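Below is one structure, written out as structure tokens, with a few remarks after it.
With one protein chain removed, the remaining protein chains of the complex are shown where they sit.
Entry: chain A
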Amino acid sequence: MTDNLVPLAGRARPRASNAELPTPRGGGFPGAVSSEWSKFWTLRSTWWTLIASTLLLAAFTAVIALATRLQVQAENGQPGSVPVGSVGVSGLQLVQFAIIALAIIAVCSEYQTGSIRSTLQWVPKRVRMIAAKTTVVTVVCAATGIVFGLLGDGIAWIALGPYRSGGVDDVVRDVLAVTVYLTSLGVFSMGLGFMIRSTAGTFAIALLAVFGLPAAFQAVDSAILNTMGQYLPLSAGGYLIDRAVEPYGPGTAVAVLVAWAVVAVVAGGVLLKRRDA
């Protein structure tokens, strides 16, 4: 059990005085972000989730793009008739779950393992801690969104060949929309994580809130609920990515998405401050 250990007897002693460590600098909010960043990338689950979802996105988009092309060919469709984005964002249906999972694991795995007590010992100011985690999740989700957006549209661009329509400006718009949607989804899920704390519980609630509610609100015969359903994250993300103008345009969609993320993080932060670790 202890075969690899060096015996403790006669070991070096700790430093005799504080004078030998340089005067404290660093730390603070940048230190908290740097620590969260380290923690995020030193877990295997992070890498597996990102690698698996990227491969899945690439494969799925390629299949959809080729199938679309074959169908257009079979129907003697015109060249330039399939918008790149319509195929490029199709894989999001799948990989948005990976973003939700990453964000939830970043919070809930700490509660599950008890390592949240270490985290709060290192960064006892709780607002600073949640701000640092939010920063890391935002950066990671945004970067992933850019990669997913480019990869999806890129594969669609190549695979659709002459049948594609749209230019670089369309791709840029798709990438921006995907990035905003996935980032808000991630930050929203992270906020839920701080509220609920258990991985399974948070995942269940996140899926219900993101995917269950919009369907339920549309299914009922109530104008008020139907309208409310249009302001849920999934609906807003859909309008943004599909370039809808009805019921509202991209500006409102971005505002709705940001609002959901902010509300979840603030609610999570309030509970984090009030509860014992």
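In this section, contacts are C-beta pairs under 8 Å (C-beta built on N, C-alpha and C of every residue); 3 or more make two chains touch, one makes a residue touch a chain; residues count from 1.
As a convention for this text, contacts and distances are computed from a predicted model.
S.K.: Leaving aside the chains on screen, match the unshown one to its UniProt name from "Beta sliding clamp", "Putative zinc-finger domain-containing protein", "ABC transporter ATP-binding protein" or "Xanthine dehydrogenase family protein".
M.R.: For the chain missing from the view, the UniProt record says "ABC transporter ATP-binding protein".
S.K.: In the full complex, which residues of chain A touch the absent chain?
M.R.: These residues of chain A touch the chain that is not shown: 1-2, 4-9, 11-18, 20-22, 24-28, 31-32, 34-36, 38-39, 42-45, 109-110, 113-118, 120-126, 276-277.
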